[in-house]
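Encoded as structure tokens, here's the structure I'll be asking about.
Excluded from the complex is one protein chain; the other protein chains are retained at their positions.
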Amino acid sequence: MSNTDFAIAIEDLTVSFDGFKAIDGLNLYIDQNELRVIIGPNGAGKTTLLDLICGKTRATAGSIKFKNIELTKMAEFKRVRLGIGRKFQTPSIYENLTVFQNLEVSFPKGRSVMGALAFKCNDEVKARVQVVAEDIMLADRLDLEAGLLSHGQKQWLEIGMLLMQSPELLMLDEPIAGMSARERELTAELLQRICKGRSVIVIEHDMEFVKRIAHKVTVMHQGKILAEGPMAKVQADPNVIDVYLGH
Amino acid sequence: MNFSDLLNIGLMQGFAGLSLFAVLLLMGLGLAIIFGQMGVINMAHGEFMAIGAYTIYLGSQLTEQYAPSLMPVYFPLAVILAFCFAFAGGWLIEWSLIRHLYKRPLDTLLATWGISLAMQQCFRTFIGPKEVSPTLPDWLLGSWAPVSGLDIPRNGMFVLALTAVVTCGVLLALSKSRWGLRVRATVSNRVMANATGIDTRKTDRLTFAIGCGIAGVAGAAFTTIGSTGPTSGQLYIVDSFLVVTFGGAASLLGTVVSAFGIAQTQSLAEFFMPGSMAKMLTLTLIVVILMMRPQGLFASKVRR
Amino acid sequence: MTALRDLIKRYQLASVLVLTLLLAVVLPLTLDIFRLNLVGKYLTYAFVAVGLVMVWGYGGVLSLGQGVFFGLGGYAMAMFLKLEASDPITTKIQSTPGIPDFMDWNQLTALPLFWEPFKSLPFTLIAVIAVPTLLAWIISYAMFKRRVGGVYFAIITQAVALILTVLIIGQQGYTGGVNGMTDLKTMLGWDTRTNGAKYILYYVCVALLIGSILLCRWIQTGKAGTLLLAMRDKEDRVRFSGYDVANFRVFTFCLTAALSGIGGALFSLQVGFMSPSFVGIVPSIEMVIFAAVGGRMSLVGAVYGTLLVNAGKTFFSESFPDLWLFLMAALFIGVTMAFPMGLAGLWQDHVVPWWAKRRSEMRKDKAAAARRAAEDDASGAAPEAAAKAPRAAGTPERLGDVAGQRA
Partner (left out) sequence: MSQPENPHDRLKGVSDSADAPSPFRRRILQGLSAMPILAVPGISLAQKFPTAKVNTTKLAMTETEVTVGQLHSSTGTMAISETGSIQAEQLAIDQINAMGGILGRKIKVIKEDGASDWPTFAEKSKKLLINDRCATVFGCWTSASRKAVLPVFEKENGLLYYPTFYEGLEQSKNVFYTGQEATQQILYGLDWAKNEKKAKSFFLIGSDYIWPRTSMKIARKHIENFQKGKVVGEEYYPLGSTNFGSLMNKIKLQKPDCIFAAVVGGSNVAFYKALKAAGITGNKQLLLTLSVTEDEMTGVGGENFAGFYSSMKYFQSLDNDNNKKFVAAFKAKYGPKSVIGDVTQAAYLGPWLWKAAVERAGSFDVDKVVAASPGIELKQAPEGYVKLDANHHLWSKSRIAMGQPDATFKVVAESPQLIKPDPFPKGYQ
């Protein structure tokens, strides 16, 4: 099978920590422009899978191909430069900087040391920040210190920081954790907006939310894929029911 | 020079390597416990060793003056006292300083350096600037010569035995005792340990104090090899650091292996080349290996 | 005029100006040449302290081996000066005239090959910067790429300091050993020991130091500075924003090494000798305390810290030698426990708010007065001018920044 059609193709991926296999022979293919949601009970290996893709954890075996480029041996920052963006489970932003600075730092220019020294915040950067800030509904808070944002806004800001880089693959680890109902609503809209022109992987527990956004759902259990398909099909799968309700 | 002479020298040389290994291990052990289990670098480690050494010295002075008949047995008692004093000092310092700095590990380094300066000046003011050396009991002096031409240093044997006891004690305590359990729990998840009713503050204090106590024992053991002065601590800490750094800081096993490696390299190199060259060779090797494996021989598995 | 004011505000240059004034005008006018020479010597340590602000305060990486780079820079300079001081005529009493005296004592009969290039001043000046930078690169590249940081980095740099000391002391035929390189007299025939030369060297030192501070300030205010702070607090986020964290750290570390090297070279020039006692662990840690006392986030504070601690050391060791170590110990403990941001933090937390309060009161008074005046002759511009004036003149440095205060 050719991998070229997929945004990301994962084959036989395995990672073991001292013999414990957190991911065990996993195969996963995600299309261009797809929004895929990964669900599964705690300890299923969802976050580890994202860690493997973005490089936070190194694979023991198997391959990850992004745009047909092998990632497993690549340094993290290079994967980012290829177009992979990752939001962490707990919002990871620079609390001491303003919202503007947070976004500005994420602008994909001046990434080398010399580039950073020569970097100038010109109109192009400012315009880009403005666009993204409007996307993430923080346009009126640009001068606020990021630490003062609400939890939900911090989540958005982190998503915004990823959008600054215009990634082709966006991975979001529990993006609506700690959000109010209204914020969830807005986030769902946000996700639908931003998955145009890029693939998105979301890890989420909230089934209502998943139903709302998912194109396709993958269920993971003990490092393996248990089921995959549209939400309705997956929900009817007896294995899945067993895993979620069986114990 | 016949074959049996050569054999004897070979045996003695092997023992020289072993006793250097014991010395290095004993020096590094306390430091490794504190760093490995708590992430704190104790720059006053050398001064705690000096406390131990001075305890022995004072012990020998007092015994000589008031109870000369006890000279043969004072040494083991003084070693225990050395542990107690250093332990108490460690307890006090953890309580007064270190516990406020757990969130800032680099700052503990500076604060403990300050402590080491203060302790040095205390030694100088209260004990005197001269290097001192205790009067050792006869059974620690000279050599044990099972056959003529083969001299095994008694102080070396003593240090070796002491190191074995202390190391085994620490390993056993870590794996079997309540303290060990608490320490391991605290290391792996502080919040969780707290939640399950482990007093992590007390565990930290105990760990720090035990580390310091072992430093005290190490210092006590060195009185059989060298002398003690107010600044001896700085001499000790350098070697301790090398051992711990090279071993991979977080791992006791690493400390053991690195002490063994360094000791054997240096001891062998010293036999075949001049002392200064040997030291250089050993240090260069350490650097080269550290350049290739900056995290030390046995790095912890957890990613930073 | 406005452009200049903007520049000063943007790079927070007011404090640098005050420092320049102090070093270049006040001190030379008030101190005799002996004391001024001492200040010059302390300022060479300030190069290291300024570097530590960059690498430790901003970069979050503590190096306990800065003495190594100070020493390398100093030795490079000293080698040049020593060669000049060892001409065949002055050394005719030796068995091999024309080589440095310590080589002769160690039975060397020819100048070692690696000494040869140090006959050239340009080469030496390059080496002063290049050699420390290169070593810093070798050390830090391996470690930062493998993400060794924090305490572990600190102790490895310490090990490097130790090893270099042993090397220098052990290779006395090539390095002068424990004695170091002494009796450095002239540079290209110019006697560096005269009072005039001391004044010149002092000013060179001040100029280079201020230049270094400006360079660091420029880096801090740009994107690289923001990134350094970001890395210190959220290393992973920076990495997953596509930055090679290690490269930034390596760059900062090399920069501080280069600064330290310059400091060392100036030391050799001003003091007239170099010794392995600057390379070891103890001086390296002392240099950290200079930066800590001044404030680890403040470039200017680091200079004040260096001057203060050294002045204290000289004063106390002259008057109460026994107390000096206790005082030094108290400094270490007190600064880390109570004032982690050092003098700069004190200034920022106490003096500045107090000043701001006073100023706002003053402004209120003035505004009220102006209002009365305005009512009298209908001139509305006065309050604005009154409000602006104290800000331009007295804006204290924002020592460090908000991020720094929190760390």
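The letters A, B and C name the chains in turn, as written, and every chain counts its residues from 1.
As a working rule, contacts are C-beta pairs under 8 Å (C-beta built on N, C-alpha and C of every residue); 3 or more make two chains touch, one makes a residue touch a chain.
Nothing here was measured: the structure is a model prediction, and the numbers come from that model.
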Query = Which visible chains touch the chain that is not shown?
reply = B, C
Ask   = Which residue, B:Thr55, B:Ser267 or B:Gln295, contacts the hidden chain when the whole complex is considered?
value = B:Ser267
Request  = May I ask which residue of C:Gly51, C:Pro132, C:Gly149 or C:Gly177 touches the chain that does not appear here?
outcome  = C:Gly177
Key: Contacting the left-out chain in the complete assembly, out of C:Ile93, C:Leu113 or C:Leu188   = C:Ile93
Ask   = Out of C:Phe290, C:Tyr304 or C:Trp324, which touches the unshown chain?
value = C:Trp324
Message = Touching residues of chain B against the unshown chain: what are they?
response = 1, 8-9, 12-13, 15-17, 19-20, 23, 124, 129-133, 135, 141-143, 145, 151, 153-156, 222, 224-227, 229-232, 235, 266-268, 270-271, 274-276, 278-279
Inquiry  = Using the document's contact rule, name the residues of chain C that touch the chain not shown here.
reply    = 34, 37-38, 41, 93, 95, 102, 105-107, 166, 169-170, 172, 177-180, 182-185, 193, 271-273, 275, 277-278, 314, 317-318, 321-322, 324-325
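The rule we apply is simple: only the chains that are shown with their structure count from here on.
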Query = Taking each chain's centre as the mean position of its Cα atoms, how many Å separate chain A from chain C?
reply = 43
Task = Just give me the whole-number Å value for how far the CA centre of chain A lies from that of chain B.
result = 49
Query = Between chain B and chain C, what is the gap in Å from one C-alpha centre to the other?
reply = 35
Ask   = Taking each residue of chain A in turn, which ones touch at least two of the other chains?
value = 56
Task = Could you tell me which residues belong to chain C and also touch two or more other chains?
result = none
Key: Partner chain C, residues of chain B touching it in the complex   = 35, 39-41, 43, 97, 100-101, 104-111, 113-118, 120-121, 124-125, 234, 238, 241-242, 244-245, 249, 276-277, 279-280, 283-284, 286-287, 290-292, 294-295, 303-304
Query = For chain A, which residues are in contact with chain C within the complex?
reply = 54, 56, 75-77, 80-81, 85-86, 88, 92-97, 101, 104-106, 108, 110-113, 116-117, 119, 121, 145, 161, 165
Task = State the interface residues of chain C toward chain B in the complex, per the touch definition above.
result = 56, 62, 64, 138-139, 142-143, 146-152, 154-156, 158-160, 162-163, 166-167, 170, 281-282, 285, 288-289, 292, 322, 325-326, 328-333, 335-337, 340
